[in-house]
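Note that this complex is displayed minus one protein chain, with the remaining chains in position.
The chains carry the letters A, B and C, assigned in the order they are written, with residues numbered from 1 in each.
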Amino acid sequence: MRTFIAFLLALYLVFFAAAAFESFGEPQGLGRIAEHYAAEGFEEVGAINLVTAVVVTYRGLDTLGEVSVLFTAASAVILLLSVFPLGKPANKPSSIVLLTMKVLPGPILLFGGYIIAHGHLTPGGGFPGGAVVASAALLVLLGCTQEVGFAKWLTFAESMAGFSFAMLGFWGLLKLGQFLNNSVLFLGIPGQLLSAGIIPLISAAIGVKVASELSGILVAYRCGGGKE
Amino acid sequence: MSLSLVLLLSSMGLLLTGLVGIMAKKHLLRIALAFTLASTGVNILLVWTGYLAGRKAPIIDASIEEIATVAVVDPVPQALVLTSIVIGVAVSALLVVVAVLTSRELGTADVRRMRNLKW
Amino acid sequence: MSNTFSLILLVLLGAGFAMAFIRLVIARTAGDRAVALDGATLISVDLMVLMAFLMGRSMLLDVVLVYALLSFLGVLAIARYLEGGL
Partner (left out) sequence: MILLSALGHVLLLIGAIFLCISGLGILRMPDVWNRMHAGTKATTLGSIAFMLGLGLIRPEWLPKLLVIALFIVLTNPVSSHALARAVHGVPEEKPDNLQRDDLQEADS
């Protein structure tokens, strides 16, 4: 009965949303802004991947805001868990799993670095690459039974990454009078690794920030927040 | 049945499932799980708003022969979804922590038995 | 690769994925479900590789590798949880 009432209510809401979306009609082409991005983005920014171009440069200020939202959520988790630690003893995994946890994080870190560095060429960039790097941390944490060594570096890496993101923005403001202007570095030939202005640098900053925040959450789950 | 319709139907189904779960379930972790389902549905809905039939992902490489404005889908919703996924992960982590700590504090994870939340 | 051949491959992989997914839905215990999830994600990795091949974009293989990595970690985390290691 309760589920049925909830179902009817949710159905009403979803149909409302669907009707609102249907009233837009079938889109015939790109919108005005998206058409500008698709037509000019290649020359203006020098990135092949238009999604990364939009995330990092055109909407870079929004991304700075969203990264700070992520920071707020992560620090809330870490704060809660350091006040009320979950604190549960864990058993040791079997030796095969332990060996995997020693061998596999290196290649995963390498792959995460590849994704971050090729953010302007392939589907990837700071956010997915950071998640892949954090998954290496998850792999280490699945096998550990006590505190891990890299936990005390996470705060430092996180704040340095946020600082450098803001500084890269201010570099454009000082040099060309525009926050996060992409042309402060050479644009290069689109399609090469060293191209697209400051997009690789900002991707690296976002990647380090996302990776350290997600692994901070994981370390807090595992070891109870750490000692601030 | 076009791919656009598949995207729309799956997003609506996920959204429906998530909303029903949030409203009707009693266990706190199930509510958190339903929340992540609903946020996945919203993400797919956002991708659907930028989808154009027969076009490719917005990465201009050698496999796109025409001019980019008639060959790629809208990159703006995809950029939104990219950030929204990561933020969704952090928010659901926060949700799980709050659920676990609340259930430990009150001795139960059942929403109906949480009497002393009313003040 | 001809059209018919790719259709045959798609049907075979789709049938395998569908059967593993049915087991994932009707499983009774958590371990059973995790085993079915393991198989289903591996079949879907190959399905995604085939899709990338049919679209002709080699960059999609990065996505496949990320998916394989995350599914491995998910199954390993579930296993460690069932074992009492989390």
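A few points about this structure:
Methods note: a residue touches a chain if its C-beta (ideal position, glycine included) is under 8 Å from a C-beta of that chain, and two chains touch if they have at least 3 such contacts.
A quick note: this is a predicted structure, and the numbers were derived from the prediction, not measured.
Remark: the absent chain touches shown chains A, C in the intact complex. Interface note for the absent chain: among A:P93, A:G112 or A:G129, the touching residue is A:P93. Think of the hidden chain as still there; on subunit A it touches residues 93-94, 96-97, 100, 103-104. Although one chain is hidden here, its contacts on subunit C can still be listed: residues 1, 5, 8-9, 12-13, 15-20, 22-23, 29, 31-32, 34-36, 38-40, 42-43, 45-46, 49-50, 53, 58, 61-62, 64-65, 68-69, 72, 75-76, 78-84.
The working rule: only the chains that are shown with their structure count from here on.
Taken as a graph of touching chains, this assembly is fully connected, with contact between every pair of chains.
Subunit B has its Cα centroid 16 Å from the Cα centroid of subunit A. Centre-to-centre separation of subunit B and subunit C, using mean CA positions: 20 Å. Distance between subunit A and subunit C, defined via averaged C-alpha coordinates, is recorded as 24 Å. Looking at subunit C, one finds that residues 59 touch two or more other chains. Annotation for subunit B: residues 57, 59, 61 touch two or more other chains. Those residues of subunit C lying in contact with subunit B across their complex are 55-57, 59.
By the touch rule above, subunit C contacts subunit A in their complex via residues 59-60, 62-63, 65-66, 69-70, 73, 76-77, 80, 83-86. Residues 2-3, 5-7, 9-11, 13-14, 17-18, 21, 24, 27, 29-31, 33-35, 37-39, 42, 48-51, 53-55, 59, 62-63, 66, 69-70, 73-74, 76-77, 80-81, 84, 86, 122-123, 125, 127-128, 130-131, 190-191, 210, 213-214, 217, 221 of subunit A are the ones touching subunit B in the complex.
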